[in-house]
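Shown here: the complex without one of its protein chains, the others still in place.
Let's look at chain A:
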Amino acid sequence: MDEILAQDEFALVTRKGDTAKADYGIPLAVLVELTHRCPLQCPYCSNPVELEASGKELSTEEWLRVIDELAEIGVLQIHFSGGEPTVRKDLVQLVQRAHDVGLYSNLITSAVMLSRDKLQALADAGLNHVQISVQGANAAMADRVGGFKNGHAKKLEVAAWVHEMGLPLTVNAVMHRQNLPQLPEIIDLALQLRAQRLEVANVQYYGWALKNRASLMPSREQMDRATAIVESARSQLHGIMEIDYVIPDYYAERPKQCMGGWGRQFFNISPAGKVLPCHAAESITGLEFDSVRGNKSIRWIWDNSEAFNAYRGTGWMPEPCQSCEFKEIDFGGCRCQAFALTGKAGNTDPACAKSPHHKRIFEAALESAGGSDSFIYRNFSGGTPETDKA
């Protein structure tokens, strides 16, 4: 037996009875942003720059109904995210409901607000997996990047509890120019925390990260070095710890298959209940997003809403995508990046070397990187420059 797994890229979007290649299928996984509140202020936060206030958040009853509906339409996995999802007092109840209706649950957390009892309650409620972010290899770096004192020490404490309770752990390390020199120590830290998986995720430059691009963008030399270190670690950690490695679009020849293709197998729900093709989709002005608070079912929104159908499949694509041999591999890259950097969401992602905008935008960005190291911290008032805080 050579392979455990079938290798058909389209198999997972195929519905029962379907034979042809489908533009999209039953969603596999949903990322629920329970809240945008977070004690950390990471300058590359993936939340939108315009955060949703706590008063607009869905109630416990609304989230419970959403979870039931997700299971009914065939969703398999739910990622509880934020903001910081443990800010919500009803998190245990939501995890319990996900477990009861058969959803595989993942907690994406900074861990700084978790007590031992709370973690145990989440484990008892059936949580399948914990992902803890780290901002650096030591407190000096990590607490400065997160803008939160003693956060790093707290994360290490919680990670130890995760292991003691028999919960599986992924360490998520978001990397950029300022913490890339610590990459070897970060891999070692994940190993010491007995993580099964480590995500070495270079910052992707949308939203808050785009605001902070000059202080975060790594150099070509840093990227080459990071790639070599990851390869070296992988060769020694085969069968011990898996390392996922994502480089910034700016150093890739071809764009990422963002969200596995727009509206194809994943979606997000915002704190206020908006159903979004990706966490940054609201940055595209002119698109209307339906809410779970409206009178439409999630199934209807997934199948019929304007926003999901706008860039689904390959029919919407302009050249050079339309005739590109990779169009069903990267699905034209990221719509939000195309909008932010070219002004039109329907353009080819400028991350692609074939995009007519690639040279102007991406090469200019790399030249301008490497200025000040000072951050603009993420918060509800549109960001605070680091120097103002000191």
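One rule holds in what follows: contacts are C-beta pairs under 8 Å (C-beta built on N, C-alpha and C of every residue); 3 or more make two chains touch, one makes a residue touch a chain; residues count from 1.
Here is the rule we go by: contacts and distances are computed from a predicted model.
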- From the options "Pyrroloquinoline quinone biosynthesis peptide chaperone PqqD", "Cation:proton antiporter", "Ferrous iron transport protein B" or "L-2-amino-thiazoline-4-carboxylic acid hydrolase-like protein", the chain left out of the display has the UniProt protein name "Pyrroloquinoline quinone biosynthesis peptide chaperone PqqD"
- Message: Which candidate, A:Lys56, A:Arg225 or A:Arg254, sits in contact with the chain we can't see?
- Response: A:Arg225
- Per the definition of touch given earlier, which of A:Val49, A:Leu191 or A:Ala214 contacts the omitted chain? A:Leu191
- Query: Out of A:Met113, A:Ala139, A:Leu237 or A:Ile376, which touches the unshown chain?
  - Reply: A:Leu237
- Message: For chain A, which positions touch the chain that isn't shown here?
- Response: 1, 3-6, 8, 11-12, 14-17, 25-26, 28-29, 73-74, 76-77, 102, 104, 106, 128-129, 131, 166-168, 170, 184, 187-188, 191-192, 196-197, 221, 224-225, 228-230, 232-233, 236-242, 244
